[in-house]
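Removed from the display is one protein chain of the complex; every other protein chain stays in position.
Order of writing sets the labels: A, B and C. Residues in every chain begin at 1.
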Amino acid sequence: MKTKKIMIILWALLFCLPVAAEERAPLANFELKDTPNNAGEQVEFLFVPAASPEEVPEFLLHIAIGDEPVKERRLVNAGKEIFLPLITGEAGVPVEVRVEAVMDDGSLKNLGTSSLVSRGEWLNMNSMKAFILGLLFIALIIFYVGRAKKGKDLFIRKIPGLEAIDDALGRATEMGRPVFYVPGTSSMADVATLASLNILRPVARQVAKYETPFSVPVKDPIVVSVAQDVVKEAYMAAGRPDLYDDGIAYLASMGQFDYSGAVSGSMMREKPATVFLLGMFYAESLILAETANSVGAIQIAGTDASSQLPFFIAACDYTLIGEELYAASAYMSREPLLLGTLKAQDILKGLLLLLFVTAIIFQLFGIDFVMDTFLKPEW
Amino acid sequence: MKRTLPLALAFIFGLIGIAVQIVPALKGFLNTMLDWMAIIGSFALALGVSSLTRHHMTKIRRKHKDMFFSYVTFVTMLFMMIIGLIGYFQPESLYQRLFGNMYNYVRVPLDASMFALLAFFITSAAYRAFRARTWLATVLLVAGVVVMMGRVAFGPFMIFNDITAWLMKVPTTAAMRGLTIGIGLGIVATSIKIVLGIERSYLGGGE
Amino acid sequence: MKTPWYEKIASVDKKILYVIMFVVVMIPLLAKWTYNPDVMDEVQDIYDEVEEIYAYNLANPDAPMGILFSFDYGPSTSAELDPMMMSVLRHAFLRKIPVVTWVAFVDSIDLGKRITNFIAKEYGAVYGEDFVFMGYPYPMTAAVVAFGSDVRKFLVKDFYGNVSTDLPLLNKIYNYKSIGLIVTVSGTSMPRFWVTYANTLYGKKIATGTTAVSAADFYPFLQTKQMIGMMGGLRGAAEYEKLVYELETELIGTDTEMYMQSVYKQNTVQKWDTKVFTPGYTEEELREHISTRMTARTGMASQAAAHFFVIFLIILANLGYFFKRRAENKR
Partner (left out) sequence: MLFWYTVAVLLSLAIFSFLWKDNPLYKFAEHLFVGTMVGYTIVMVFSQIIMRKIVDPITLAVHNHQYLNLISLIIATLIGLLYLSRFSQKAQWVSRYPISITVGFWSGYAIVTSFKTNILTQVRGTVVDDMGAPLLNGELLGDFIKSPSWSSLDLAVSGPLLVFGVIVVLIYFFFSIKNENPMVRFANKPALLYLMLGFGASFGYTFMGRISLFIGRMNFIFNEWWPLLKQTIGG
């Protein structure tokens, strides 16, 4: 966008200067361009007024798109460049814009026409960056998973909240009070929910071993069925299918605050000794965390919702911050596949950091190369 | 069939999810896919409602002391459903007005009041957490108090307002940005794992 | 042994905190205490802009400038945003600036109509001459662009079904040329939309009112002057309310109640359309009109009280913790 504008202005200046020396400068510069990386459903019209508002208070555009009747559009001359997206709907539509200047005495002056046919591209080149990075990522994952499978030990540092899980479960058993596990309040579309379900498995296995009462209130109908499966398999793996009941994971309610109302109500009544709040949370995070504290439960929380982290940090005993939630699922399962991806993720992060630092250094010297090549947010 | 096909489906639809975004020509297809997801998801509602029903039925069967309230849930659920469905087919009828009133004067105030409980919870959380136990807790405490001051500052305390603006602009933005970038990588990584079939927890259980 | 005070503080029951918190918030609300904030530049800028339009209108009585008010928020954020809208509307009516209002969402039609008429009534403004309500223009983008040429062609009728070209006000103000300021009050990203269309395309001045949570998002626009000013949250509302209150005191004195009633006493001629509002007040209505003049400032008083209470609590908790630690170390 920016470079495009600068280009046009430069281009305009280049052409204006010599012309201005000979005769009058054009009243405005304008150009119709194909919008890159789309399916041709839109083209762009860039308009740079050159005349002063006193001289030409308004411009009149006659816009013809395909077979549609010609539309008239008035542009007030505020001395600013104007960017107009024109909707063509599909590729292959001819577009023509004729510009007239409305002079201060009300007379019209034709400034010429610009036209083109809308074009669609097959690939959004901007998204290719994500695609290439994805391929790199896949390669890294395959490499490290292979290493992990061969038995190479992949180091993962300790994650503070996780150490506490065993103690917290043991405490619930000693006190003879139940364990609550809230797998977030979002749907399967959220990665945090998946990470939470991953941690649910070892927790459920432990709970089954200790024969502690267990409760998994859920907000989303699909998550309910997955959570039921996870808990069921965990109970079987622990050798206690007799303790399993489909009612362990249940749908408490379907809206944000009715869910938190129902769950805090059950916490008040059943007085759990340990409460897990892992997954995606919204404003209800603090309601759940504070109610858990009121009944004297140990709270182990974790979320990737950065807006809710302050509340978990303040109200809970242990908090997994952001990424730690994802790492935790790998850490707890000790599965080579998951450990390998964690390693790959770190390498990728390192590369990104490197790119980032390079961009900063280049930028310091006024070179936009890295910035414009790798870090353009235009899509 | 039990395990391979689901993994294959996840792979195929994962690729579709990527393709609709990087191939501009598939933009129209994206809408179809989003409709698909809405349609498929709507049937899961039956699972949810049955799970909820089961939960409350168990309470009633076991003659739990709160079983009366389980009846409350059933009755209101059926009531809402019936007036809502009749109201849908008879717009402008009494049923639809009743449904609207149930929404505006039962659901909305309950929602808002539950939300407003946070005013109290945030107070007790602050009281408990903002203690200068360690240097980290002290930093948390100081930042919290300064911003709380800044938000209602007047007269000579206006300096707190400026500090608040700076705290929000620099350290908070930096912390949140660092977190967001890391989380973004985590999301990309997990998503790739799912599409490749490495991550299978959503199929319920391990091998 | 008696439990030392610091032990008590550490183990204070939450319920006690809740009760005190409740009282602390309720007292200013019921006693109608007001909090007079220092006016920040971004709020003062909006006020000054309205005053400038007033000055312009004094100099050009035949071709006055108007203000376009857009209700870009729904009932869910009205607690924070209503007071802003009311204050700026009061300012405009007080200065007899022509007012055009409309809403950006279907949900807000009722709200927009109610507030516009509520304030217009206070100053005896006449519908069609002093103000118009255009309802919910759909699609919004087209309506905003239509204001660039002639809005009467796009919105052929106003909300009440009057033909636009019959309304004297719209015959003077139908184009951005005669709009001095656009006021958008919103809990969503609508102000961005206004910047993109009205500011970038037509160079119009935008004043924004927004919730405390969204305020941070719009600061960049203030820096680039794409917005001339912003009211953020209850605090911003309280600041504007204070400015308008001061102006009102200066122009019509402290007895607003008398003023409002007097508007409808002298005029026996039926110039007010009863479809819009009924002239005259009941006791209850009068009280409501008075109390909305300080909603934001009483709200801020509660707000400030709550903040100071929590800060006090935190200090207390830390003192308790400090003495407890000292006692433990001695042992």
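A few points about this structure:
Here is the rule we use: a contact is a pair of C-beta atoms (placed from the backbone, for glycine too) under 8 Å apart; a residue touches a chain by one contact, two chains touch by 3 or more.
Bear in mind the structure is a predicted one, so any value in this text is a computation, not a measurement.
Contacts of the undrawn chain with the visible chains, over the full complex, involve A, B, C.
Set against the missing chain, the residues A:43, A:226, A:316 or A:337 yield one that touches it, A:226.
Of the candidate positions C:20, C:79, C:252 or C:316, contact with the unshown chain belongs to C:79.
Screening A:169, A:277, A:309 or A:337 against the full complex identifies A:309 as the residue touching the chain left out.
Residues 2, 127, 129-130, 133-134, 154-157, 159, 188-189, 191, 194, 222, 225-226, 252-255, 257-258, 261-262, 264-265, 268-269, 307, 309-311, 313-314, 321-324, 327, 331, 342-343, 346, 349-350, 352-353, 355-357, 359-360, 363-364, 371, 375-377, 379 are the ones on chain A that touch the missing chain.
Not every partner is drawn; the one left out touches chain C at residues 15, 18, 25-26, 29-30, 79-80, 211-213, 220, 224, 233-234, 284, 287-288, 291, 295, 299, 302-303, 306-307, 310.
Contact between chain B and the absent chain runs through residues 2, 5-7, 9-18, 20-22, 32-33, 35-50, 52, 66, 69-70, 72-81, 84-85, 87-88, 99, 101-120, 122, 126, 136-137, 139-148, 150-152, 164, 166-185, 187-188, 190-192, 194-195, 202-204.
Just so it is clear, only the chains that are shown with their structure count from here on.
Our note on geometry: chain A versus chain B, Cα centroid distance of 15 Å, whole angstroms.
Within chain A, no positions touching two or more other chains are listed. Residue positions 14 of chain C are each in touch with at least two other chains. Residues of chain C touching chain B in their complex: 12, 14, 17-18, 21-22, 25, 35-38, 212, 216, 235, 300, 303-304, 306-311, 313-314, 317-318, 321-322. Within the complex formed with chain C, the residues of chain A that make contact are 73-76, 78, 80, 82-83, 294.
Within the complex formed with chain A, the chain B residues making contact are 18, 21-25, 27-28, 41, 44-49, 51-52, 54-55, 58, 66, 110-111, 114-115, 117-118, 121-122, 124-126, 128-130, 140, 176, 179-183, 185-194, 196, 198-199, 201-206.
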